[in-house]
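Note that one protein chain of the assembly has been removed; the remaining protein chains are unaltered in position.
This part shows subunit A:
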Amino acid sequence: MVLHELLDYQTLRVIWWLLLGVLLIGFAVMDGFDLGTGMLLPFVGRNDVERRVVINTVGPVWEGNQVWLILGGGAIFAAWPPLYAVSFSGFYLAMFAILFALILRPVGFKYRSKRESAAWRNGWDWALFVGGLVPALVMGVAVGNVLQGVPFRFGTDLRIFYDGTTLFELLNPFGLLCGLLSVAMLVMHGASWLVLKTEGAVAERARRYGAAAAIATIVLFALGGIWLWLGIDGYRITSAVVTDGPSNPLAKTVERASGVWFENYGNHPWMMIAPVLAFAGALANLALQKAGREIVPVLASGLSILGIISTVGLSMFPMILPSSLDPKSSLTVWDASSSHLTLFIMLVVTAIFIPLIVAYTSWVYHVLWGKVDEKAIRDGSGHAY
């Protein structure tokens, strides 16, 4: 089998680094609005019918959206096995918190309206709130910790060892800031979705929460950037960079130095487009909401999310997961991937299926187009939750 050598190993690694970004952004944009909607649920819906309106805006689509996360997990496993192994076990309790919240969500959507009891419904509403808040917060905290470096190292047989990554140590100030940014951007996005899909009092409240969240996104992103500039060291490879060698993270040396996370922008000024998009998207979202627009604000908040996540990825390139405990164990684009053949096969499969997924997902959204109103809930038409 030589077909896979059509694309060299280095190119495949860069493509898969991009696809890693595409999947994370796909998850944050697609599942992001229903995580945000979950967080807003108890606040924008003041009575049972209003809350059912809110739930039914995401009711038919959250299952498909959540597959972005599942696909992201699978793709990291397939294309970046050491990254999957280190991050999922290193952030063990954080991952457990996310799983716990994500277990509540599907069940909450489906079971909430199956019984009349107010206590039952209220309980599930808060479960859906937790199901939105915890993943948003913890994933943001995790990214904040990745930027600071994670305390792990590889043994000689590439067994992974950790030095105290308990949940509480992850909750350091910078990590929390990133967590809050993640919450703010998804609330902004979820609120924009609710403005698009609802009307009346619910939409009005969503618009107000959305504006606050957009401002918070801008402020927190700016603060995070300043903090990163002033107080957080980056990591860079100091040995000769081999881009097509075997994936052995111990074959290089790495140093930790200040300002490294900003070097890429100096060397490649076009990368500035990512942080610019992050600010511009959130600002546009704010302005367009004020102007009473409904469709474009969702696109604007989506672009802001794209900008924020891309900023993190581009700042760190070629680092993926730096190690604070033993910098040479850090995972980079050049030494944490699958084999040449696996990357190629997975690329072919992805190139076939992602366009199909986008096509049928678009069709489903097209079918479901339109506002969810209180009348539809009262009629029970369309099998509302």
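Everything that follows uses one rule, which is that a residue touches a chain if its C-beta (ideal position, glycine included) is under 8 Å from a C-beta of that chain, and two chains touch if they have at least 3 such contacts; residues count from 1.
The rule is simple: contacts and distances are computed from a predicted model.
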From "ABC transporter ATP-binding protein", "Phosphonate transport system permease protein", "Cytochrome bd-I ubiquinol oxidase subunit 1 apoprotein" or "ATP phosphoribosyltransferase regulatory subunit", the hidden chain's UniProt protein name: "Cytochrome bd-I ubiquinol oxidase subunit 1 apoprotein"
Residue in contact with the excluded chain [from A:162, A:227 or A:265]: A:162
Among A:82, A:144, A:281 or A:318, the residue in touch with the chain that has been omitted: A:82
Absent chain, residues of subunit A that touch it: 1, 59-64, 66-67, 69-71, 73-79, 81-82, 84-89, 92-93, 95-96, 99-100, 102-107, 109-111, 114-115, 156-162, 246-248, 338-339, 341-342, 345-346, 349-350, 353-354, 357, 360-361, 364, 367-371, 375-376, 381-384
